[in-house]
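Quick one: the structure is below, and I'll ask about it shortly.
== chain A ==
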Amino acid sequence: MPGTEVGGGIGWVAVVNLVIWTGLFLYLRRLHGKVRRLEEMEKKP
Partner candidate 1 sequence: MVSRRVSTWTAEAAAVFAKEWRCELRTRYALNTLALFTFTTLVVVSMSLGPIGISLAQGSGVLPVLLWLILLFASAAGLPRAFVHEEETQTATALRLAATPSALFCGKLAYGLTLVAALEALLTPLYLAAMSLAIASPTLLVAALAAGGYGLAAGSTLVAAIIAQARGKGTLFAVLSFPVFLPLLLLAVELTGKAVAGQPGGGVTLVQLVLYDASVTVASLMLFPAVWNP
Partner candidate 2 sequence: MESLKDTLAWLLWLWICAVVLGAFYYAPLAIGFIGQSSRILFFHVPMAWTAFVAFIAAGVSSLRYLFGGRDARHDRAAAAAVELGLVFGVLATISGALWARIMWGAYWNWDPRQTSIVIALVFYGAYLALRDAIDDGERRARLAAAYAVLGLVVTPFFFFVLPRITYSLHPESVVNTRFKVDMEPRMLQVLLAGSAGFTALFFWMLNLRSRLQARQEIAERRELERG
């Protein structure tokens, strides 16, 4: 890619990555909690 520096700093890319993955995990954990609650509710008539 002429004129573009591909070998620049990578620190911010790693940070963005960690943020994205942590966000996904928090979302999945919330979803997990929701599924458990719904399953509990179903057991009670």
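A quick word on the picks: all candidates are chains of the complex that A comes from, given by their letters.
Note that in this section a residue touches a chain if its C-beta (ideal position, glycine included) is under 8 Å from a C-beta of that chain, and two chains touch if they have at least 3 such contacts; residues count from 1.
Note that the coordinates shown come from a computational prediction; the quantities given were computed from them, not determined experimentally.
J.: Quickly now, which of 1 or 2 touches chain A in the complex? Give its number.
T.: 2
J.: Help me check something: in the complex, which residues belonging to chain A touch candidate 2?
T.: On the chain A side, the touching residues are 1, 5-8, 10-11, 13-14, 17-18, 21-22, 25, 28-29, 31-32, 34-36, 38-39, 42.
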